[in-house]
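The structure follows.
One protein chain is absent from this view; the other protein chains keep their places.
Then we have subunit A:
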Amino acid sequence: MNEQQIHSKIRLMESDVKNAVRQRTLETCTGGPSIERTRLFFLLLPLFTGKPWSGEIEASAKTVSIVYAALHAHDQVKEVATTKKQQLTVLAGDFYSGIYYQMLANLNNFTLIQRLATAITKVSEQKTSFYETVIRSEEEIERSVQIIESDLLTTFYRYYGYEEYAQLAEVSLQYVRYSEELAYWEAGVHTQLLKTLYHSLQPAASIETWLMEKLDQLEEEMLELVNHHLLPYDLKNYLLHKITPHQHRAEQLTREG
């Protein structure tokens, strides 16, 4: 698949997912679901690499994307949620959860419903951990981020026998998350993760430095994994430039790789 085909498939999937959860009021007032292309890329990665794929697997991939949208909606709920938009954001998450259950129930895939539900409990536990008053170690925070970003996806991989991509997805999704957190930090926005990091880092350490070092480390790991998987050039290029765009170093290595 060339870059254009990869891009088209991701766009098509995005449109299918949006159609599956379409609800007039939610769309008008909340802007509809947040479907992140990064996650769609990883959900479709087995297809892009020529692994066995079917209509059922694609439908399951869509439901994973819907679960992410459901959880993401609930992340957007603010401390004062009395506006119509906020109230509907709460309901959007619940509505998308119902759709995910219904879609997999229609496929009679109760095992995947159960496994995704287990992943949701883990993600919810980790998200809540950022509100605990106890000081957590850096390793614990990193582990939380990994679960929040990729547990649903790796559940899907494990269920369909695509575990080989789990590590690449985990590293890349953490990379994307920390990049976003760095951008928030630079913009003066203090997310709950940044607040948790602030309390956990050694007094002399700076969050900005910590995030940049983390990004460098993840980038190294990502490039290693990309080369290890022997991904086709177009796919590798798409991942490094469209999904996890970062420093020029990545670009150089891609060309060499």
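In this section, a contact is a pair of C-beta atoms (placed from the backbone, for glycine too) under 8 Å apart; a residue touches a chain by one contact, two chains touch by 3 or more; residues count from 1.
The working rule: contacts and distances are computed from a predicted model.
A chain of this complex does not appear here, and its UniProt-recorded name among "RNA polymerase sigma factor", "Heptaprenyl diphosphate synthase component 2", "ABC transporter permease" or "Cation:proton antiporter" is "Heptaprenyl diphosphate synthase component 2". Summary of contacts with the chain left out: across A:Gln4, A:Ser54, A:Gln192 or A:Ser206, the touching residue is A:Gln192. From the set A:Lys84, A:Arg158 or A:His199, the residue in touch with the chain omitted from the display is A:Lys84, counting the whole complex. Touch with the chain omitted from the figure is made, among A:Asn106, A:Ser137 or A:Gln202, by A:Asn106.
The missing chain lies against subunit A, touching residues 23, 25-26, 70-71, 74-75, 77-82, 84, 87-88, 90-91, 93-95, 97-99, 101-102, 105-106, 108, 110-111, 113-114, 117-118, 120-121, 123-129, 131-132, 192.
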